[in-house]
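As you look at this complex, bear in mind that one protein chain is not there, while each of the others sits in place.
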Amino acid sequence: MILHETLPCNTARRQEMLNITSEVNQILLSKLNNYSGILLVSSPHTTAGITVNEAADPSVCADMNEKLREIVPVDRNFTHMEGNSDAHIKTAMIGTSVQLPVVNGKLVLGTWQGIFFCEYDGPRRRKFNITFLGDKD
Amino acid sequence: MILHETLPCNTARRQEMLNITSEVNQILLSKLNNYSGILLVSSPHTTAGITVNEAADPSVCADMNEKLREIVPVDRNFTHMEGNSDAHIKTAMIGTSVQLPVVNGKLVLGTWQGIFFCEYDGPRRRKFNITFLGDKD
Partner (left out) sequence: MILHETLPCNTARRQEMLNITSEVNQILLSKLNNYSGILLVSSPHTTAGITVNEAADPSVCADMNEKLREIVPVDRNFTHMEGNSDAHIKTAMIGTSVQLPVVNGKLVLGTWQGIFFCEYDGPRRRKFNITFLGDKD
């Protein structure tokens, strides 16, 4: 069983982490009942990534964005003329996809984990891919 | 063929890389003889990740931990009240999962590669997931 879906995701700030866990769970609920396998959530963008981290306290995302801005500031003398090299570098450091186990139609996430779309050059109209590979139990 | 297992993994220090390659190989030996596919090793935690790196000389892990502590120190003025934002950020930078090819029941690892559970907020009782998707050759 293979499932591939693309979902929209609009960002409101230059750098932002959007919790997309419920959108991903919606797909599982409506289409992957009783299926087990591996779920790939990927970003087709070069200045926006995907990560799994704490979804309970939003200050974790705030701290992460603050620290990333400090490690890779916007205003460096990069050669890329578009002026968003920092966003490309942040994307490479965080990664453009995550893989999660699916057991019996349910995403295997830890208690505090959520899936985040990580915008580094917004605000923009974005999208992300959900790809599932697996079988019925 | 889908296999999903959860294994315990206890850490002894605040920041530590545990070589879990033999635990992963044990599962392959006992349950995935002659199978080929993709193996996902994932952490259900938000302050501990998974990576693949050199398993021969332990000083590589020591250098990596030292450098990560320097890039993301513990004592910054983070807003997350729990005081472990550095651990969340290190986890996002390293990633919470790795994927490896399995060919004929054997993990495709390079000569020097090993799989590591990366603790950034220990010591704690932890666990990690092993998910295999594939078929008999």
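First chain written, first letter: the chains are A and B, and each begins at residue 1.
Keep this in mind: a residue touches a chain if its C-beta (ideal position, glycine included) is under 8 Å from a C-beta of that chain, and two chains touch if they have at least 3 such contacts.
Since the structure is predicted, the reported quantities are computational estimates derived from the model, not experimental observations.
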Where A:Thr11, A:Ser36, A:Asn65 or A:Gln99 are the choices, the one touching the absent chain is A:Gln99
Per the touch rule stated above, chain B touches the missing chain via residues 36-38, 51-54, 57, 59-60, 62-64, 66-68, 71, 93-95, 98-101, 103, 108-113, 133-135, 137
Against the hidden chain, chain A presents residues 2, 4, 38, 40, 42-46, 71-72, 76, 78-82, 85, 88-89, 91-93, 95-97, 99, 129, 131, 133
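Note that only the chains that are shown with their structure count from here on.
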Note: chain B sits from chain A at a C-alpha centroid distance in Å of 20
